[in-house]
Structure formats: C-alpha cells, structure tokens
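For this view, one protein chain was removed and the others were kept in their places.
== chain A ==
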Amino acid sequence: MSSSPQPDPGAGHSAWREGLDRLRSTATTEPGRLRIIGAALAGLLVLFGSVTAWQVSGRAAAADAVIGHSQPLSADAADIYRSLADADTAAAGGFLAGGQEPRAVRQRYEKDIARASELLVKAAANTDAGDPAGPRIAKLNEQLPLYTGLVESARANNRQGLPLGGAYLRYASDRMREELLPAARALYETETGRLGSDYGDAKDLPWAAFATGVLALGALGWAQRRTYLRTNRVLNHGLLASTAAATVLLLWLAVGHGVARAGLTQSYEHGAKSLQVLNEARIAALQARGDESLTLVARGAVLTPRGDDAYESSYRAGMQKLIGGDGVPVGGAPEEGSLLDRAQALADGAAGRDPVAGAIRDVRQWQQRHRDARASDDSGYYERALPKVIGEKDSTGESFDRVDTGLSRALTHEQGEFRRAADDGRGALAGLAVGAVVLAVLGAAGAVLGIGRRLAEYR
C-alpha cells in the first residue's frame, strides 16, 4: 500500500536500517499503526487468494491429467496388453483349425496386431525422454514384428502339414509370454502408477490455502475487535465486506475440494479399481483360452517338471486366478479372492453387476466343457476333442467368447462410471481458482477501504 514506509534509495544495509527505524517511528502513532494493519490485512487476503488459486489450479490440473491423460494412457496400456494376449489366443485357435482357419479368427488376429501397433505409436508420442514407459514401449516395438514373423512361419508350416508349425507356434507363444506380455504388463503398471500419482496430486488437501485463509480471517477478526475497543463502533463496513469475501472463499475451497475429492475417490473406487480388476480378469481368461488351444497344438510335447502337460497346467493356474478351482457346477460362486470375485464385489448397480455375473456363469460352463474336451482327448479321441474346443456351438470357444464379451461390457460400463464420477469431481473445482483471485481482491479492497475510513478520522 502506498501508506507503507519507503526505504531511501542508497546502500543496502544502511537503507534497510533506516527503513526499520522509520517503521518503528510510524508505529508509535495511531495513523501509522492503522496504515500497517491495513497493509497487512490486504497482504494476507491477497496471499490467501493467490495460494488458493495456485493450489486449486494444481489439483485441477492433476484431475485433468487423470481424466485426459493418465487414465486414457492406462486404459490404452491395458488395451495393448489385451490385444497382444488376444492375438496369441487367436493365433493358436486359427492354428488348431489348420487349413480351415476361419476368416473371422484370422481377422481377429490381424485386428489385434494392428490395434497394438497403433496404440504403441500413441503411447510413444505421449512419452518423454527418461520416462520409464519408454524402454517398455521400445521393447514391445522390437519384439512385435519378431512375434508376427514366428506366427506366419507357424501357419506356413502348418499348411504344409508339418509338425514343425506347432513348434513354431509354441516358440511364438513363448516369446509372447516371456517377452511381450511382461513388457506390456510393465507398461500398464507404469501408466497405472502415473494414474495413481495424479489421483494423489488431485486429492491432496490444499493445506497452505486453508492455513492462509484461517490466518486472514483471524487477522480480520482481530482488527475489527481492535476497532470496536477503540471506537466503540461495532461495524466497519469495509472490514465486514472483507470478512465476508474471505469466508465465502474459505467455504468454497472447503466444499469445492471436498466434493472434488469425493468424486475422484468414487471414480477410483468404482471406476479405476474395477477397470483394473476387469482388465486382469479379461487377460487371465485370454491366457487360459490360449493355453487350452496350445494343449491341443503341443499334444504332450511340453511337460512340467512333475510330468504334467505344461499348457494344461498353465490353463488350470489361469482359471484358478480367474475364478478358482474346478469341479464347481454352472452357477457356482467364484472362489474368494479370485479376480471375478473381486470384480463382483467392486461392481455396483445392475448395469455393472449383470455382465460380471454372466461372465461368472460362462466361466463355470467353460470349465465344465473343458473337462469334457480333455476327457475325450485323454482317452484318445482327439478328433472328438477338437470340435469341443474350437467348434462354433457348445464348445469351450463359445464359452470363452461369451466371457470375453461379458467382461468387455462390464469394462465399458465401468469406464462410463469412472468418467462420470471423475468429471463431477473435476467440475467441483471449476471456477474456484478465478473466484479465489476475485474474492481476494474484493477482500483486500474492503480491508483497505475499511481502514481508510478510520484513517480519515485523523485528518
């Protein structure tokens, strides 16, 4: 404020001393004290406004990042992961059908590879140097063409009727499981970690803003009490207006950020978390399906150290993760802690629960059909087992497709839930930063005017 003492231009140290001396002498007179109080009040209000604007903008930016950047990137990474797993499953399925590879299966494989490549380009464009996602994307870009090359060798040999095709397919699938999928998973985890940290930033309480707000209100209260004690006047309009502005801003901040937090928490609890579990469930289902096909491709060529078929064992492990143990009739609940159990617990509303419940039923049926197909193959009827796995009707393939569709529907629903809650949360912060500046300026003006009224009495 213009009323504050100005230090003389001159050498630093002595000028500072002189300023202090003048301040001290000013503080000994009432008008001088009033000038200092007015300046301090105005300063505090401006500080409150700027800290609020600064902290709220940070949180709004983080909320924007959640909705516009990290969540889509996390969803894209999940999609890369899923597309790759899906491509591997489609490759094995098409291989089993041999020369009669259905066009739809081939198209599914091609679509998956195209989708993964496209998303990798997008992910790379969103990655800065030094980003931990970078090396993962590079690895995926390097391995993907090798993988597709192996799959084509497998197809070519298979069409020649050579068992070498099966060996190529197993090798391709090993590359997928040992190189590509872990890299895709790591990318997904990196992006999801970024999502988590953006959530954290957006939900972080603006303590500095609260503290300066409380401080400004306290100072205003004290100044008004001082005025009252000295003049016996109850109301100073300027200071009252300033108090009102500061109170409104503090309440707006508390309510606005509180609502934003709640919205974001909900979008995390009901959206992001369900999305993660559903994505994992979908991938577990894809891998179990791939294993099931590879069991028939490998025909006992690869065993576990215990002497069981390696792919059948892997199928069982995948199913265990997805829904739990075998031997439960259709309609049986998923085992506690399994992915579908968790997805069911996280789903809310009929639109969220129904597709998950459907997927659970279909996985149980899949398990039953799988047992049946294995029994045929194990008793020497490969030709009967094959249609039970890749046939169009009443096959495990049909069950798998239903599971995949159900989980995909659940994912779409949860994506919508996420978006709605996150949008609501972000909306609660809208205008707050601008409002903070306006209210702070109004408050500061009120304080200056209020103190000015008192000063005028001394002229």
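Annotations
Simple rule for what comes next: a residue touches a chain if its C-beta (ideal position, glycine included) is under 8 Å from a C-beta of that chain, and two chains touch if they have at least 3 such contacts; residues count from 1.
The working rule: contacts and distances are computed from a predicted model.
Within the choices "Formate hydrogenlyase", "ABC transporter permease", "Anaerobic selenocysteine-containing dehydrogenase" or "Sugar-binding protein", the name that UniProt assigns to the complex's undisplayed chain is "Sugar-binding protein".
In the complete complex, the hidden chain is touched by one of A:L23, A:A40, A:A61 or A:L164, namely A:L164.
The chain not shown here is touched by just one of A:V302, A:A357, A:V441 or A:L455, and that residue is A:V302. Contact with the undisplayed chain is limited, among A:W16, A:W222 or A:Y382, to A:Y382.
Touching the omitted chain from chain A are residues 98-99, 153, 157-159, 161-168, 170-171, 298-305, 307, 309-310, 377-380, 382-383, 386.
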